[in-house]
Structures are given as structure tokens and as C-alpha cells.
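Removed from the display is one protein chain of the complex; every other protein chain stays in position.
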Amino acid sequence: MHGMISYFIRRLLLIPITFVCITFMVYGIMRLSPGGPIEQARTQMLMAQMQEGGGGAFSQIGELALPQDAIDQLKIYYKLHRSIPVGYMIWLGVWPDDDRGGIFSGIIQGDFGISYRYSDSVLSTIVSKFPISVTFGLIGYLATWIVCIPLGVQKALLHRTWFDMTTSLAVFLGYSIPGFVACLALMLMFGTSLVWDLFPLGGFRSENWNDMWAAGNIWWCIKDQAWHMFIPLVGYVMSGFATMTILMKNSLLDNLGADYVRTAFAKGLSERRVIFLHALRNSMIPICVGIGGAIGLLFAGSFLIEKTCNIPGMGLLGFNSLIERDYPVLMGILVFGVLIRLTGNILSDLILAFIDPRVRFK
Amino acid sequence: MTHILFKLLQLLVVLLLGFVLTTYVLPWFFRCFLRILGYPAEFSPVTQKRIRRFRAIRRGYWSFKLITVLFVTSLFLELIVSSKALMIRYEDRTAYPALCEWLNMAWPFGEVSSFNKKSDFGQIGESEVDYRQFAIYAAHPALMRKDLEKERTALTAEKEAYLAEHPTPGPDARRFEVRRYERAMKRFGKRGETLLALEKNLAVFEGGRAGCWMPVYPVGPGDLRYDLKSNPPNRPSLEEGVPLGTDMSGRDVVPLMLYGFRISLAFALVVAGLGYGFGILVGGVQGYYGGWVDIVTQRVVEIWGSIPFLFTIMIIASIVQPSFWILAVLMVVLTSWLGITYYVRAEFYREKAKDYVQAAIGSGVSDWRIITRHILPNALVPVVTFAPFGIVAYIGSLVSLDYLGFGLPPGTPSWGALLRQGLENVKFYPHLTIIPTVALASTLYTVVMIGEAVREAFDPKVFSRLR
Amino acid sequence: MSDSTGKSDGKLLDVKDLKIYYPIHAGVFLKKVGDVKAVDGVSFTVKEGETLGLVGESGCGKTTVGKGIMRLVDVTSGTIDFTTKAGETIDVVPLDRGSMRPIRAEVQMIYQDPFSSLNPRWSVGDIIAEPLGVHMPELSGKERDDKVAWLLEKVGLRGEQAGRYPHEFSGGQRQRVGIARALATAPRLVLADEPVSALDVSIQAQVVNLMQDLQEEFGLTYLFIAHDLSVVEHISHRIAVMYLGNLVEIGPAREVYSNPIHPYTRALISAVPLPEPSMGRPDRQRLVGEVPSPLNKPSGCPFRTRCPLAVESCAGDLPPLIEVAPDRQVACPVVAGDSASGA
Partner (left out) sequence: MATTATTADGARKKLLEVKGLRTYFDVEGQTAKAVDGVDFFIHENEVFGLVGESGSGKSVTALSVMRLIPDPPGWIDGGEVLFRGKNLLDLTYDEMRKIRGNDISMIFQEPMTALNPVYSIGFQLTEALQHHQVMSRQDARERAVEMLDLVGIPDASRRLGNYPHEFSGGMRQRAMIAMALSLTPHLLIADEPTTALDVTIQAQILELMLDLRQQTGDSSIMLITHDLAVVAETCERVAVMYGGKIQEVAEVKRLFTNPEHPYTRGLLASLPRPDRVKQKRLQTIPGIVPSILDFPKGCKFWTRCPVKEDVCEQVEPELVKVEEGHWCRCHLVSAAETPPVEAPAGEPEGGTE
């Protein structure tokens, strides 16, 4: 037991190290990159000038000069006037920020900075997107379990029968269509008049949802929500569906041939009991361990599905902040992504240690 | 109708060639390669048994044949689907522009010019020959004559109409009127000259001294279909000669899909190949040497694995526009080498503990030989079983990146980019969604079938049930 | 490296105070907190041409001793003096891989599991030829093939079977292939690690006979590691008994078997069932409890927790091997005194 605790402490200690490595790398890439925020400001200013003064400034597009003091101001605004390590450490919160009176303010103080675009704190921007992504992730994951576990079990018990063969074809077809493509195809089929105009073309809720909620029309709200969620949820389920079903099937097949199953039968236990109590419990181990990995999907959402179905969750936020070069948000999302994955890994180990008495981490 | 049948026949021949190449020529090369590396020419019975088992799984085996034949054939796409002629002959001048183009693709270290000036081939202008036009006239000189006649009548009619409206200016005409008249006459004259030149050309074509051999589908991936009546995107239409329609900028979808197939599969193969190579190296070192090397590397792998790779690639791609190779290397570095290390490591640990490796160590065999000859062939088992699923994943990643707009440079034929257009036009142009979806799903499905068969062949799940 | 002292009175192998520990790491920073003492100060000699049987129950470290001599595991301390063909006595413990290589030609091993000890992807010819390639690279392909065929004949297989693969052979035949591989470099010392325990009863005898024949023909020296006392007794000249990383008794095979002195040896031998229904075993000594884990080995005599004769002093120091009769040593002061006086 003692060994396990130190194992997990060691794992936890690795989080900050990992975290620093990754964020520093990304920070460096962003700082060194051409086309940063200054460049964008320059382009924006250029556009403004063009609209005002016609083609006047056209000739000097290359060397369009912003006044030096404007550049400096921008640099300070974007915190680009410092060297990369110092800037990074300010961002991290371990170096006094002179521009703000030499206070320590950064990630470890819980200050992720201000979004360029939303002019709101990054943390609250990100946190405000959590519920949407978590709703989808959680319901999607649950749905995956509800579909995959019984299906996998049934496939294992009917291995190489007609049922197994046909469901395999379906499962593998599901595997070969990425979730977002499935969403797209479903939107085409059931969101347009092509086959059956049944579901909306994206969006999280109808526009008047909040009004209806305020009006107390809860039943309508639930229906509207479900109506909007159907297609993206199919996409979410699709992405883990095949893997989990096959994992479940193979794992159960392995265990059904195990010696202890024979022992259980030799004790005269009923088939149901042997399969569902003895074999299934063992074959659930690899599946439960996957929960840790799924945490990432739960919180980080999916760029692809959120973009396709236009759901304003974490994924879409990340995508938009990338397009708009909203670096504080970008970094914030990356930080969350890394933290969640690292926690997910540890969670997997914890789950494994909890459900498999044999496992001893050292 | 006969025209389409003829095209299909051509396609069949091409695929047959691809089949022969894939089934007979390439394996032979592969075997020679292995022999050069010093591995035995024959597979060991273990492997042979697995291959036999794989062949017995018909679905997977035929999927494998299909995909390899298609991919190998697609390596010659420049010769099959392109707007450049395979061969063009005009009097004593001959050129092979499509072949040159193919050589440029196949051998990227030198450049062969595939450019042919219009004026050299009896067309007017200095830009590249319009091969399709050339091919049509070469095949049907009568058509050219008819076009010429049409043009000539049109010119005469135009000239007469002009003259009727603007009679020859008299001496009292104003200066600008004279100028305009002269300019017009000059223009008519020039067109007349062109016609004359073309007429000379006609003799060449009619005399059979010009020839052009176009690829099976004479439209390249970057070519815009100006010959269509309506504005892009065009819906699929066989009558108009766009069987799969065009995309928003007017590019024909057929070459887009085919070249997209090649680039997706090539990308996945490169990523898988490089990634697995590196993964085997790392996993092998971990498993063979163990100890602290293993512990430290294991943590690095874990840390590296917790980077959200798609997002990171997107960030990098938003800064530097990645080429095929940069994107492939990014994929390798950020993700594809990771997964396989676990399996190779475990395999090395397992094999190293086995007595036959101990016996080799005990006989003084060198580490390198033990790793490459004894352990590696066994450690390749997880690699082979994972490769198809890896390829599915990497094709998916490339499509996703392209879809989000952070993949290959704009203009590259890509399924993902087409899907993005599909999303934008989901209401009115369903073919932009349907076609890439079907292509993607059927390709991935075929690869998955292979993967499933390989897994089954390598590790047949014994199903035994007690009651 | 101990300097060459010429022929050391027929001793081919002289193991002194061999210790093989595996470190245990624990805690947040994986500090070393202790050792698994797999082999904890074992000393014995093997004379040229004899067979020394090394017996003990699973986990007693007998296989680790063999692997230590082969340098397949890291030796913590001690010396392993090996007398080479040239008559030099070399301590193999400090040798690096390069300088170990020539010695490997003279020390070979036969492994327990005939399934895992042959690479399933190699033909048996290639398997047998591999050590030849390392130690006799000067052989031409033809010579090597001839040698392989000759070796196959020697172990009772046919020369033309060289092209076959291990899975085409039965367990006993595979073990013969393993023996042929071990003999390929004309070794002087062969470590046989449970060579027959994975084989069927009717095949065991064949392999044991083969090993004896080969010993006679080539003047081999065997270190025969096994848990099956009756086989060990049959093939060995002398027997060494191990318990939990230590030697407890060593002596001529017949004597150790018929007159065991150490309480552990006694219990071990009386536990061996005999194919003799009439006998019955009224004299059977029953050992209580289980072998303690080498992770927390008892102090002093490792056997004291299960020993019927244990006295308080057993918990003190590790009892040394005491000579109770010529060529007969026992690591138990409690019984050694009686036997020595009795002998």
C-alpha cells in the first residue's frame, strides 16, 4: 500500500514538470512565429486605411509603417516586449509583472490573462464553455457504454455466429467513419430536405431557448435540447463505439477461456453466474481503465464535432481562438488539455489499482 | 456510349497493370531487399502459417489486394488522370508531358520540364498547349475543319456587319474615326491570319502528322472546368462530362478524389512507417536494456502522450503553412511513434526473458544481432497488427486537419478540404459531402477489414464455451 | 581477475562466496531500500569430468547460480574461477562482454523449457550453427553444415533434419537440439538447468542417458541444476542442496541421498515419493509452513523458521559450511557436531 502511495505521489509530481515543458514549448513557438498579433494589428490597420484613403496606401503595402510608439504600445499590450523566458515566467506567475506594478500574476495565481477577443478573463471564458462540452462528453460516453457493453458481451457469447458477423460489419463501418463525418452525413440526410428534414443543422439550442426557459416552458426546453443534441451525440458515440465494443468482446472471449471459469463451472455455478459474475468482472478491467483517457474527451470536447455541428463548447472555442490568434485563450486551453490528460492517466491507474486486486504499482 | 465503354476498358487495363505490378513485381523487390539485409529469403513457418491464415480470411485478403492494387495504381495517377497528354506529336516534334510530370512526382530531387508552348504545337500563344483541344482535333480533323469554317463564316459575317455599320471613312473623316476603323481592320486581319495559320495546321492534322494520346480521364486535380455552362459548384452530370461534379472553385471532383486518395494513403503510410520505425527503436531500447533507461523513457513517453496532438499541430500549422512532409513529421513526432512503444517494449521484455535469447547471450552473440535477428521478428507482430488501424487513424487525422483548414496547403487535392466545402454547402450541394464521405468511409472500411483479418490471422481468438 | 595459478587440482569451476542481489526500489524517488538476496554467499567447486547436482525448491536461487556463472545476470560479489582449456584460471566476474566471449565457448547451458529455448522462427540447423558463427567464424558454410549434421547425429537426431523447424519436433527432440547447440562450441562445462523436468517420464530417461553418454564421450563436466532429487541423484557424482539462497549441504550423491545430515535435506529427501507401493512412508518428515519469501529472509540460518531442530542460536549468524566428513559439508552447527563425531 505504501508503495502505491509513493507511486501516485511520483506521478503527481510529474504533472508540473510535464506542464512546464509543454507550455514553454508552445509559448516559444508562438513568440517566435511570424504573423503574431502585431502583424495582425498591422493588417487590420492597413485595411482600415485602405477603406478610408482608397488605394492611396496600396503602393507601400510591404513596408507599411505603424508609428513606433503604436508598435510599442501593442507590444506591451501583447506582452511581447520581453524576452521569451521572462515573458513565459510572467505568464506562469513566478516573475514580477512590471507593467502591473511588479505583482506576481499568472497561471499559478489562477490568472490566465485576458482574452484578446472577448476582453474577459481567460479562465472564465474557458469555464463558461465547460458545461456544454461536459454535457456532450458525459452523455456521449454513457451512451457508448450503454450500447457497447451489452453488444460486446453478446458478440462474445455468440462468437462466429450470424449475429456476430453482421454486427461486426456494422461496428467496423462505424469505425471507418470519423465522428465528425458521421455528423456531417447525418446533417445532410436528416437536416436537409434530401431525405428527411428532421433535425436542425447544428447549434446547441434554439435561439429562444433562454426565453422559453425563463417562461417556464421546461418540457419544450428539454425537447429542444434533445433535438439539437441528437446528431452531435451520434458523432460522439461513433468515435469510441467500435473500439469499446471490440475490446469488450475480445476481453470477454479471453476470460471465458480462462482456467478460473472452468473452476467456477466445476463448482456447479450456473452459466449466468459464471459469465456475468466471474468472467465479465475480469473483462471489464481494461474497459474501466479507459475511463481515465475518456476524461480528456469529456472536458476538452471535440474540435471536429463542435465545429461541424456549431456547438459553442471548448473545442469550438479553441478553434476560434486559433483562427483569431487569441493567444491567452489558446494557451489556456492547451494548459487545460494537458492537465486533464495527465489527470486522466493517473485516474486510469487509480481505477486499475482499485478494481484489480493484483495490480501493485511501485 | 461506346465512348464510355472504351474509357472503362482503358481503366480496366490500367488496373490490370496495377494488379500485376502489385502481386508479382513488388513482392519480388521486397524479397530481394530482405535478402540484401541478410534475412532469410523464405519466411519462417510461423510467419507462413500466419500468412496462410490471413489468406484464408477472404474479406481481409481481398481488401488487402484491392487497396494495394489501387494504391500502387494511384502512384501513376499523373499518367491516368491528368490534363496533360501522355504523348503529343506535331509534325516531327514529340513530347511526353504527363510522363515528365510523373517523373517530377516520383523523383522529387530534379525537375523535368513538362511545359510545351502552344506555338510549337500549332496553337496560338505562348502558354501551355491545350492538350484536350489538341487531342480532339487530332482525333477528328473534320471537327477542326468544321470549327474553322464556323470561325471563318463568323469572321466574315462580323466584318461585313462592321463595314455595314462603319463604312470606309472618307477623307473628311475625323481622326479618331479613322483610327478606330484601322484598328478594327487590323484586328480582323489578325484573326484572319490566325485562321490562315490554323488552316495550315489543318493540313497537318488531316494529313495525320499530328497525334495526341490523352490519359484516361483528361482532367488534372488543379484544373478548373471552364468548359461547363453553369457557375461552380456544378452538380454531377454525365452529359456534361463531370461525373462527380465540381467543387466551389470549379475543380473537377474526380481527380480531386483520386489524388486525394493517393495523398491520404501515402501520408498515412509515411506517418506509420516513420512513426513505427522510431517507436520500435525506442520500445526496443526500453525493453532490451530495461532499468533506468526504461523508467525514464517511459515517463517521457507518457508526458509526450499527454500533449493534445491535434491541437498542437493546428497551432503549429497556423504559424507555418505545413507541407506534406512537415505535416507527416509533425504527426510522427507528436503521436504516431508513441502507441507502438508500449507493445514493442512489452514484446522485447517478453522475448528477452525467453530461453532462446538467453542462450544467444550465453553464446556470446552480439546485442545487435540478438535484437535484429532474434527479437525483432517477434516484436514486429504488434506492429503488423496495429499498422492497419494506425493507417485508419492517420488518414482520419489528415482529413480532420484538412477539414479544419490546418492541413496541407490550400490547393492540394484533399478529402478534408472537400468535406469543409460540403459543410458550407450542405443544403444545396450535397454531392460535396456525399462523395468524400463515401470515399473516406469505403477506403477506411477496406483498411479496417485488412486490419481485422491480420489481427485474426496473428491472434485467432479461440472461442470455447463451457456450460 | 585472479592470476593464473596453473591447474588448480582438477577444479574446473571454483565459485567462492557468490552473491547475487536484486535491489528493491521504493518510495517517491525510488530510492534503493534493500535487496532480494537471490544467491547469498554460495561457494562450491566442480571438478573436471564430474557432475555436480544442484538441488533445491523453486525460488531457492539454484537457477540464478547457473545464470550468474553464465553471466546472464549481474553478480553482486564473489568470485567464479574458471579453468580454461589453456590451463589458465580466470575469474569471470569482472570480465566485460568482450573478454567474456572466448570463455562462453567453453561454458554452455542447456535450458529447461524445450519450447522457449529454441527460436520458433529459425531452423534447428541455424539454431545449432549460431554459436559456431560466433566462436568459429573461420568455418566455411560447408564445414558448418557438416558440423551441424554431426552434432545432430551425436544427440540422436538425423543430420538431414537440420532444415526443420522446432515446432516439427517433440519436446524430447527439442531438448536434444538444445543439447546439440550447447555442444557446438565443444564446451568443457555444461550447465544444465532443469533439462528434463519439462519432459515426459518416458523421455526423461532418454535425455538423461544421452547426457551421460556425451559426458563420457567428450569428457564434459556438468553442473546439473534440478528440483527432482531422484534424477539428480542418478546423474550426479556430488550433490549440493540449496535453500533460500544458501548452500545447506554438499557431498557425494549417494551419501547425501542415503544419509542426509542437514534437517532440510532430510525433509527434502523424505518428501520424494518413491514408485514402491509396498514401502509406505512411515518415516516421512513433514515440513511445516512454506518457504519464506527471499524479500524478508530470516536472519541467521534461513531454514530455522521451519526447522524441527531449531535452537535459539540459529537466529544469530549465517551458519557456515562445516566439513563433517571428507568431501562432505553441512551448514548446520546443530547436527554437524553429531555427524562429525559419528563419522
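To keep things simple, chains are lettered A, B and C as they appear, and every chain counts its residues starting from 1.
Note that in this section contacts are C-beta pairs under 8 Å (C-beta built on N, C-alpha and C of every residue); 3 or more make two chains touch, one makes a residue touch a chain.
Quantities reported herein were computed from a predicted structural model and do not represent experimental measurements.
Note on the chain not shown: across the whole complex it touches A, B, C.
Here one chain is not drawn; of C:L52, C:A162 or C:L268, the residue touching it is C:L268.
The residue from A:Q109, A:S124 or A:T263 that touches the chain not shown here is A:T263. Among A:R82, A:H278 or A:K307, the one in contact with the hidden chain is A:H278. In the full complex, chain C touches the omitted chain through residues 57-58, 170-173, 200-206, 208-209, 212, 227-231, 233-235, 254, 257, 267-268, 270-278, 280-281, 284, 286-287, 290-291.
Seen from chain B, the chain kept out of the figure touches residues 462-467. Residues of chain A that touch the chain left out of the display are 257-260, 262-271, 273, 278, 281-282, 285, 355-358.
In this section, only the chains that are shown with their structure count from here on.
Centroids built from CA atoms put chain C at 57 Å from chain A.
Rounded to a whole number, the gap between the C-alpha centres of chain A and chain B is 32 angstrom. For chain B, the set of residues that touch two or more other chains is empty. Among the residues of chain C, those touching two or more other chains are numbered 30.
Residues 299, 302-303, 305-308, 310-312, 314-316, 318-320, 392, 396, 399-400, 403-404, 406, 419, 422-423, 426-427, 430, 433-434, 437, 440-445, 447-449, 452, 461-467 of chain B touch chain A in their complex. Of all residues in chain B, only 44-47, 295, 354-356, 358-365, 374, 377-378 touch chain C in the complex they form. Residues 14, 17-18, 21-22, 26, 29-30, 33-35, 156-157, 159-160, 168, 172-173, 175-178, 180-181, 184-185, 187-188, 191-192, 194, 201, 250, 253-254, 256-257, 261-262, 265, 271, 274, 296, 300, 303-304, 307-308, 318-319, 322-323, 325, 330, 333-334, 337-338, 341-342, 345 of chain A are the ones touching chain B in the complex.
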